[in-house]
Every structure is written in C-alpha cells, then in structure tokens.
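Here the structure is laid out as structure tokens; the discussion comes afterwards.
Subset of chains shown; positions unchanged.
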C-alpha cells in the first residue's frame, strides 16, 4: 500500500518544518528560482530508500520531480549519482535533510546486510534480521536487509509462534508450551522454539516443533546440536542466534545451521554517507 | 506535551501487534498469570528512554506498572537494574521488544554523547548534535544528547537561520545572503552562516552574522580562522563542523571554537545492550 509511507514521511518532515518552516531558504533563495540537484554516494554502498526520498520531496512540493538513477538494491561507489531532482530550489533545500536521512540510514542497513551475506556465501545458512529495529522504520529496514542479500525473520509478534525462555517458564517447559501452541494455532502458522540444552532440543523435536532456535551456543556446541537434530528429524529448520557478529558469522554458518539471526544487520549498521549537490538554473 | 509520545509509541507497537497479535504469549502463557520483570543494563551506559518504555507498557495494558529505578541521564553498569515492571505476563512479553528497542537506541545516543562530552572537558567548546537524526525520533535523540552531556544545535529548519553553501550560491554570496536574512527575520532569530575561506569569514563578520560555521577545516586552519574572527569581533560564536569524530574532537576543541557539531552523536551511536528478565508469580 503506497499510503503507509506517507504517514512516516509526514512525521519526519514535521520535525523540520514546524513553526515558520524553512526560514533560511525562504529568506535567502528567490521564490521562483528553479534548479537541478543530484544525490550522490560518498562511499561504496547498497542503495535503499530512494522511493521514500521521492515521497519526501513530493510531500514538500508536488511540482518537483525525482528520478532514481539506481535500482533499490543496486550498488554505488563514491561519487556515483543515486538520483536526480528538479524543481523549486527552496523546496529541494527544505526536503534535503529528510531525504538524505532516510537514504543514509536505510542504505546503511542494506550495505551491512551485504557484508553479512557475502560472509556466509557458499554455506547452507541464511543470515536474517530480528525485531531489533528502529521504532517506526521496521518495514523499510527489513526491506533493506533483503536488498542487501540477507533474509527476514518474522516481521512482528503475529506471523510466527516463537516460544522463548519466558514463555517456556510460564508454560511449564518445552513439551507443554509446544503442545499448547499446536492446539491453539491456525493450521498454517509455524512453531519455533528456543532451546538451550540437548535435552530441550530432543524434546522440541519429539513434540514436533517446526523450527528450533539454538540460542547463545558456542560453535562446537552448535555443530554437535545440529548433528543430533538432523539425525532425529531431517526436516527440522535450525536457527542460531545470540551475539553473532560479522566476525563470527562464518564460523557459525559452517556448523550447518539453516538460519542465523543477528541484530547487527539493523541496530549495528553504520549509516552511509550520501550528499546532495545543487545546480541552480535561471 | 505528553501526547506527542503516544503517536510514536502506537506506530512502534503497530509493527509488532498487527493481525492476530502476540500469538505466542496468548497461546503459551496463562491469561491470568501475573509477574514482575526487571529491565537491566548489560553494559555501561547513560540511561535514556525509560519514560517512553513506560508509555509503551501502558499502551499495551493500562493495568500494568512501570517504575524507573534510574533517572533519565543517570549512569548504569552491567547488570544494574533500570526499571521494574509488574502486571500480566502476556502484556509484559508483548511490550518487551518495543520497550527495549527504544531504551537501547536512545541510551546508545546518550552514552555516545557522554564520550564526546568527556573528550572536550576543560575546553571552551560544546559538542552539539545535528539534524542527522532518525526520522520520527528527533525529539528523543536530541534529549539523549543533552542527557549525555552535549548540547543541541537547531531542532529543525525553523529555529535558526543557517545559511549554507547552497543558499549562498542562490543568494549571490555571503553579504547578500546575510543582508536578505537580516531584512526578513523576526527580531529574535539568530543568523548563522557557513564559510569556507578567510575572505568569507571576514565578510560574514563585517555584515553582522551572529554565528559562523567553519566547515570542513583542518585543525591548523581552524585555529587560524578562530584567531582572525576573535580579533575582528569578540562576540561572534564560532562553530566547527564536518566529519568530526571521537578521535578528532579534542584537537578541534583546542582550536578555540565555541561549538563543535557532529552527526556521530546520533547517527554514529552504537545501540547499547539492555535486557528484560521476568519472574512469574502465582
């Protein structure tokens, strides 16, 4: 739905354009002055967020144009042009910071995801994101993760039954928790359960969990648990999670797990540097 | 206004609680089970965001309680308790991730700001933030900056006339831009102008700019420009900006500038690690 971005863009612009608005542009830039601007990369990056930036520009002034020069998910190097803009110079300057904030943040996530994806290339594992995202930006950050070549874990609390320690404690153990969930879930919702020991792993497989999260295990322990799990039920999906960084992800991938989740894709992603250059026209 | 947080919290919670909501908690945790939880630091940090976390919890379930154990801006070490929560276990688990996302992001900004503030201690300079903030979170990120001991630059485009290169180009140089702004501004709005050369600096001072931004200067150049500026007009406020990091900020501060702006306070701040531990009660 195109509409969902509009609320996000309005709340972002409202941070810049309260009160008397963009006073500097209004008082120093002639009202009728039109110009052309380019948004450029200032380092190597994977592009994400140009459609949001276009929405920002249109929200400031519907009589501007925004032309993306790179596809979402495409790569760009230092000085490469990402987009070209035309319209009132005042409007371009009023929109500049909000456009760049979206692009540099989201391209940062995509670029970080690219690093992770490359690190595990050739293994069976897919690196996926978590729900540790910036409040309000989850849709876009998760899109950036996929554009960078990684995968998505569940979007929210609603699209997967993911039984974690606190649920296990409240339900009374792996078996009881999984059985309760199986009794209650619709036919199509998958059940994943977090385990911290071999005993729990065996119990989880025995009672038919679809996915098993092996949380905070060392690489040796992971390898051993993966072997046990595969021997019990070849179809079960195995996920490693907990403090996995760009430095450790390869070793984890080589343990044979299917899924590696890491908050470093989103919360740990450095923003990338992008800029806007303006050429005014008569 | 207390109301402004509510929209932010609702949009964050909507990311987790669409569709059938928190299916895991609903199906594995008994409806009547009540519990107590603590939010704890897992590393040294400056606290920011507990009031937002409290708003999150109340939005999920108004019959819960949230007690902050550390003041906003206070410090905490690994394993220190930041807040205590009581209420329905389902509600606590449904709110957990959103609460933690706010706290870890904002405390990350506050903690980063603390690092910068310590770095320039004893100099004349204040390190301040920029408008490179996360869309939707500017109010809170800028609050975090102050809690960490740094200062704020302008909030948006409306509370300072800040004439940058693109405005100078459109207006026809420093003198014309400053004069236009002085003619148009209300009596109380300050005028800051970006300069990139000694000639521009002299012109800016000559035409009465209140604040001068020395952008992308090396330390030697900064020191020399500060000296010139002070000799011409002792009251002028001098700001250094452009690519200043934790590593370089001390040297910049020692050039004698008043203000050092750095996007590293916000966009470059690593999230800190915080967790929630639950104790269920009968």
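Lettered A and B in written order, each chain numbered from 1.
The rule we apply is simple: a residue touches a chain if its C-beta (ideal position, glycine included) is under 8 Å from a C-beta of that chain, and two chains touch if they have at least 3 such contacts.
This structure is a prediction, so every number in the text was calculated from the model and none was measured.
Enquirer: What number of copies does the complete complex in this structure file have, with 2 given?
Expert: Identical chains making up the full complex: 6 copies.
The criterion applied here is as follows: only the chains that are shown with their structure count from here on.
Enquirer: What whole-number Å value describes the gap between the mean CA coordinates of chain A and chain B?
Expert: Each chain's C-alpha centroid was found; their separation is 22 Å.
Enquirer: Give every residue of chain B touching chain A within the complex, in rising order.
Expert: Touch list, chain B to chain A: 7-8, 11-12, 15-30, 33, 35, 89, 93-94, 96-98, 100-102, 104-105, 131-139, 155-159, 161-164, 166-171, 177, 180-181, 183-185, 189, 267-268, 270-271, 278, 280.
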